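One chain of protein is taken out of this complex; the other chains stay put.
Chains: A, B and C, in written order; residue numbering restarts at 1 for each.
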Amino acid sequence: MTKDKPKPEIVELRIHADPAYLSIAREAIRKATEIAGLAADETDGVILAVDEALTNVIRHSYGGPCDKPIVIQIRPHGPQAAPAEALEILIRDFGRQVDPKTIKSRSLDEVRPGGLGVHIIQTVMDDVQYRCVPEGGMELRMVKRISRPDNSASIPASKSRSH
Amino acid sequence: MTKDKPKPEIVELRIHADPAYLSIAREAIRKATEIAGLAADETDGVILAVDEALTNVIRHSYGGPCDKPIVIQIRPHGPQAAPAEALEILIRDFGRQVDPKTIKSRSLDEVRPGGLGVHIIQTVMDDVQYRCVPEGGMELRMVKRISRPDNSASIPASKSRSH
Amino acid sequence: MRHRHTNDSDNDVVRAIRRQDKAVVLELAGEIDLHRSVKLRERLLDLTAERPDMIVINLSEVSFMDSSGLATLVEALQLCRRNGGALKLVGIQERVRSILEISRLDHIFPIFDSESEAMAS
Partner (left out) sequence: MRHRHTNDSDNDVVRAIRRQDKAVVLELAGEIDLHRSVKLRERLLDLTAERPDMIVINLSEVSFMDSSGLATLVEALQLCRRNGGALKLVGIQERVRSILEISRLDHIFPIFDSESEAMAS
């Protein structure tokens, strides 16, 4: 592999747009982020952000629970041979397309139920980008930086790590 | 949907053939089997069987850890509208093909390290079938029956369950 | 602790409801996400309709809560206050507290370490 090739994804998960299956995605994300080297409290934040993003896909992209798929990809970010510098999480749906500019957080000054999901995603994640996929549906790309206080102990996040 | 249509899969998970990622598959399977209605001890058995099957794919189908994919599908089994009677788990690889008849358990009379995976899979699962996929690779289909002591309380395992 | 199957009672995050004088203590458990918050909302709306002086929500067994769960708590808080009552949270785990902080709702809810402290305040 060349240095420029992106790291392969750790895991791809496909669930129905059904709240009953959110817990499967959360546990898969928990293990994947731990393996990628995120600290426990950061892992909790990422799990929450992914849950909020999936909840929004079910409610807004698909207009409610259905059998249509949501695809979640997790991949390390950074030069091929080095430890991952960040974790990239992609969430892909095949539902309604909206202008990404309309997906935004409300003001938190007013206390009322709801309207917190996008704010949570943007607070937890270091980069958040929505886009319409030409073939249909939307894609949300979230990046979380991995802080490594002890860089000497870190090892490559690519597959060479485990053997 | 008609009654004859199979239930849609609960979840599809794709990981690299790398032991570092086995724990992701185990946690996803844990949640999915709980959701499908398996008891806790049965869930532990299914997690073990899936782990053994994935381990065998890494070691025997791919000849060691690599970036090639393993796809795991979980789907409820039985009439569409009824509670799931069984859980079907499919494990698909894109590696070496072998005659399914050569995949078998050794005698357990001799105590020695190794050679226990297929025995464990066959003990835990109610049905186990390997096949060569014409397009390449192998597929393992495992079925686990769901015992329901209290049938009156059970509810459909299809998506209609959650809402 | 694990679910036998996903029937209504298993999906219910309300583990117990206890009544003490004019206070109602609600013990919640598990993961409060979009799947579970629907039921929680119904239970909370029923409870607030009784207009108790105080609702104490014990979250010590709650391991996860997302904004759908938080929304039901905010709604119940506002209904309680409108009726002249109070809603208090106790036993919040660290990982659940962080969503309150991120949402800047940690100062909106009265939060206590234990049920007795909540009842006494």
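Brief remarks follow.
By definition in this document, contacts are C-beta pairs under 8 Å (C-beta built on N, C-alpha and C of every residue); 3 or more make two chains touch, one makes a residue touch a chain.
None of these values were measured; they are calculated from a predicted model.
Which of B:10, B:58 or B:140 touches the hidden chain is settled by the complete complex: it is B:58. Against the chain not displayed here, chain B makes contact via residues 19-20, 22-23, 26, 41, 44-45, 47-48, 51-52, 55, 58-59, 108, 111-114, 116-117, 119-120, 123-124.
One rule holds in what follows: only the chains that are shown with their structure count from here on.
If each chain is reduced to the centroid of its CA atoms, chain A and chain B end up 26 Å from each other. Between chain B and chain C the centroid-to-centroid distance comes to 37 Å (mean Cα coordinates, whole Å).
For this pair, chain A with chain C, the centres built from the Cα atoms lie 28 Å apart. Under the contact definition stated at the top, the residues of chain B that touch 2 or more other chains are 35, 161-163.
Looking at chain C, residues 6, 35 sit in touch with two or more other chains.
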